[in-house]
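The other protein chains are all here in position, but one chain of the complex has been omitted.
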Amino acid sequence: MAAVKETIETVQKLETYEHGFVSDIEMEYAPKGLSADIVRFISAKKNEPEWMLEYRLAAFERWQSMDEPDWAKVEYQKVDYQDLYYYAAPKPKAKLNSLDEVDPELLAVYAKLGIPLKEQEVLAGVASAPKYAVDAVFDSVSVVTTFKDELKKSGVIFCAISEALREYPDLVRQYLGSVVPVSDNYFAALNAAVFSDGSFVYVPPGVRCPMELSTYFRINAENTGQFERTLIIADKGAYVSYLEGCTAPMRDENQLHAAVVELVALDDAEIKYSTVQNWYPGDAEGKGGIYNFVTKRADCRGARSKVSWTQVETGSAVTWKYPSCILRGDESVGEFYSIAVTNGMQQADTGTKMIHLGKNTRSRIISKGVSAGKSSNTYRGLVSAHAKAGGSRNFTQCDSLLIGKTCAAHTVPYVESDTATAQFEHEATTTRLSEDQLFYAMQRGLSQEEAVALLVNGFVRDVLQELPMEFAVEAQKLVAISLEGSVG
Amino acid sequence: MLSIENLTVFVDTKTILKGLNLNVPAGEVHAIMGPNGAGKSTLGYTLAGRPNYEVAQGAVDFNGEDLLEMEVHERAAAGLYLSFQYPLEIPGVPALTFIRTALNAQRKLRGEDEMSAPEFLKTTRELAKTLKIDMDMLKRPLNVGFSGGEKKRMEVLQMALLKPKFLILDETDSGLDIDALKVVSDGVNALRAPDRGMLVITHYQRLLDHIKPDRIHILVDGKIVHSGGPELALELEAHGYDRYLGEAA
């Protein structure tokens, strides 16, 4: 019951978006707008190898010939791609050698967000608390990565992708774009052209990553797009659990976030990827907020490999996101656990694709959508079995909860099978918050908001359980906060 | 009648039965008792020929025939009947249609004439009455929406109609209240005959109060570790399986 109590307390705090502050940090920008020269500028800033510049320029050319997708159930003011900054970085004081040299202003930002960037602080914490390493991305660059050295001892590479491009170019070149090709979609092509930073993880064969890895994304600068790129490779028999968190200041303009995440799992490897997405959702009238147009995909390349996506999506004005698994290796496993909460004027179109190519592959989808206010929440998913994917299995449970008369919930599953021995099962329900349960809880002394928080947390429980513990508590609070004022 | 020799069975690469020996003569009722996971249900499924129950070694002689060489339905036609612990629901197939299809398929394989529809209906009606089964229930899809007790009575009705030579009752008492248990065991007892054998698989002694066995075998970890007369059931009821667990190891 501790979690419930915590939820109630958080609700009582009545803070709508507690990460909405702006930090005054000296920044360096590329000129506004997008051109081949800007792509060259970004590449040069990062001291990238020549092949990487060519990759970016090809992506930029491809992007120019593509159209912005319009099939999702979201409506938004189209982005003016020439009115954005594509590179914004805190001005480095000098080349950083240790954490002590990080701009204290920046450290203060992360402290305020509750992200531990100083290793000694993490270590000084409760003895039993698990350690986790953080890569902090501030606007366009990674400002610091903790526990790098300790990880290196076990052979795990965890660093900014810009650094990986310099230090491990062969590894990056081998895998970058191999899961999400440049031509995959409009936003993926844009990202390939202009991405400035993100995280890189490589876990060598047989290694179980000794701690949780995490990246914390912060958009701070105005009129700036954030295009991060994450690449995680779990080599044969490796295991890694990775968390990402996101916040942004409250601003009246919409801001674009177009990330690409690629995961590669080789034979017997396992990757667990968890997201708590709390980008600024805009105000009650729908002004401002982040456009979250993200391509996340895992390639279960090896036999018996496993990738598990867990996401808690509470933020952003518009979300367009489908973390997917290509189940290529025989007996590989894909999982997708999702909580998407929308309130106010938020719109979310999110789901997954489970593409069964290998034999005896298995996938599981649990999606819980909660819509309140005037928001719209869509689950969109594809489950498909290739003719050669004999013995594959999928189970999908997709539930939507409606709170109030002005919100909308949609379920759009695509199920495609070409093999007789695939077994696909899909169940979906849409219901409203039970007035009887609400009354029952209130009769026992909970306020209406507390009762809503309690019931909604019950509704999303199956997914919360999939999150690493520290994140689960955080996520539970977020869900409650996101729904404030949803019952009138 | 049924003679099992050194039977070793794998299910999904796991060895469940490990060299089991058992002999049930005609006219006798034998009980197999054992703790959970001992392989009791596996024995029933293996004898019935369920796919994925792989016989690694051993032999089963059924009235002079090699049981393991036969297809599932051939074993049924030869007179082997397995009463399922969890009888399956067959949507879209009325119980009457199901039983009649099975009955005539068996007769055909044995080279006998099909039972005519009026005769089938008459026989079924009489048996249903003694088992307290409503004829309307027999017009509904087999076992769909039936209670646990109704499903078990339907199993007994089928054995009574199909007249098998050998019965395997797999946990027939599970899910039954005391009244249903009486109806079901009366139905089974009515089938006791000098030319018919029975194997009663059960975890509890309760069922054996109603269906009195001639012999009891204790199955632990895939092997019969002890055999005895009916008194063995009472001893087990009093002391549990603990003293036999060591013997298997």
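Lettered A and B in written order, each chain numbered from 1.
FYI, contacts are C-beta pairs under 8 Å (C-beta built on N, C-alpha and C of every residue); 3 or more make two chains touch, one makes a residue touch a chain.
Going forward, contacts and distances are computed from a predicted model.
Asker: Among "Branched-chain amino acid ABC transporter permease", "Fe-S cluster assembly protein SufD", "Helicase XPB/Ssl2 N-terminal domain-containing protein" or "Response regulator", go ahead and choose the protein name stored in UniProt for the chain not displayed.
Answerer: Choosing among "Branched-chain amino acid ABC transporter permease", "Fe-S cluster assembly protein SufD", "Helicase XPB/Ssl2 N-terminal domain-containing protein" or "Response regulator", the correct UniProt name is "Fe-S cluster assembly protein SufD".
Asker: Among B:T42, B:T124, B:Q158 or B:S185, which one is in touch with the chain left out?
Answerer: Within the whole complex, the residue contacting the unshown chain is B:Q158.
Asker: Quick one: say which of B:V93, B:L121 or B:L245 touches the chain that got left out.
Answerer: The one listed residue touching the chain not shown is B:V93.
Asker: Of A:I38, A:A340, A:A422 or A:L446, which one is in contact with the hidden chain?
Answerer: Touching the chain that is not displayed is residue A:A422.
Asker: For chain B, enumerate the residues touching the unshown chain of the complex.
Answerer: 48-51, 71-73, 75-77, 81-82, 84, 87-93, 97-99, 101-103, 105-106, 109, 141, 158, 162
Asker: What residues on chain A make contact with the chain left out of this view?
Answerer: With respect to the unshown chain, the touching residues of chain A are 71, 387, 390, 400, 402-432.
One rule holds in what follows: only the chains that are shown with their structure count from here on.
Asker: Report, in whole Å, the distance between the mean C-alpha point of chain A and the mean C-alpha point of chain B.
Answerer: Taking the mean C-alpha position of each chain, the two centres sit 55 Å apart.
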